[in-house]
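Written out below as structure tokens is the structure these notes cover.
Note that this complex is displayed minus one protein chain, with the remaining chains in position.
And then chain A:
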Amino acid sequence: MNSEIYNFPPFFTRQPNETTWQAQLSHWKDVILTHSRETKQWRLSNTDSIFENKKIQRRLKPDVIQLVLSDLVSNKKADWVDSKTKTEVWIWWRSAEEWATLILAWIDSTGQNGSIVTFYDIAGDDSPGVPEMVGMDSTMLHKVCQVLVHQGKAAVMRDEDGNEVGLKV
């Protein structure tokens, strides 16, 4: 964590002033997104170690964590893993649209337009098309695919069990 603000003790306490609080939320958003991009973290729970800075012996209170997570979701930087319990989020350190663009770029650059690609081709651990996507959960992958479908750039293909397994582009 290179962020200076992460080592700033008041960062771990909710600021009473509304303007300050909004700025604080925005900083939390940046810290989380940067951190998950660097560590390739797709999932963030409300008990994640990022909410505690042992170096300065500060931790965010659970209710504030909840607010931070909600802020991420409302800014479309995250989705609830379970929208009822709201304890965990999928983090979009790249938006679904950005991921979709990356997939298309890979398909274009490898001349695969019109052919079938499996999810394993795109994000499998064996020479993946979009290496950054390795490890992405199927829930997130589904959302990325929906973007492509809406753009009319691809059709989602399912196996016999009805699972989404590939794309026709």
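Please note the rule applied: contacts are C-beta pairs under 8 Å (C-beta built on N, C-alpha and C of every residue); 3 or more make two chains touch, one makes a residue touch a chain; residues count from 1.
In this section, contacts and distances are computed from a predicted model.
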Record lookup, UniProt, unshown chain, options "Small ribosomal subunit protein uS9m", "YALI0F21307p", "ABC transporter I family member 1" or "Protein SIP5" -> protein name "YALI0F21307p"
In the full complex, which of A:39, A:115 or A:138 touches the chain missing from this view? A:115
Check the options A:40, A:61 or A:168 and report the residue that touches the missing chain. A:168
For chain A, which residues lie in contact with the unshown chain of the complex? 113-118, 120-121, 124-126, 149, 152-155, 157, 159, 165-166, 168-169
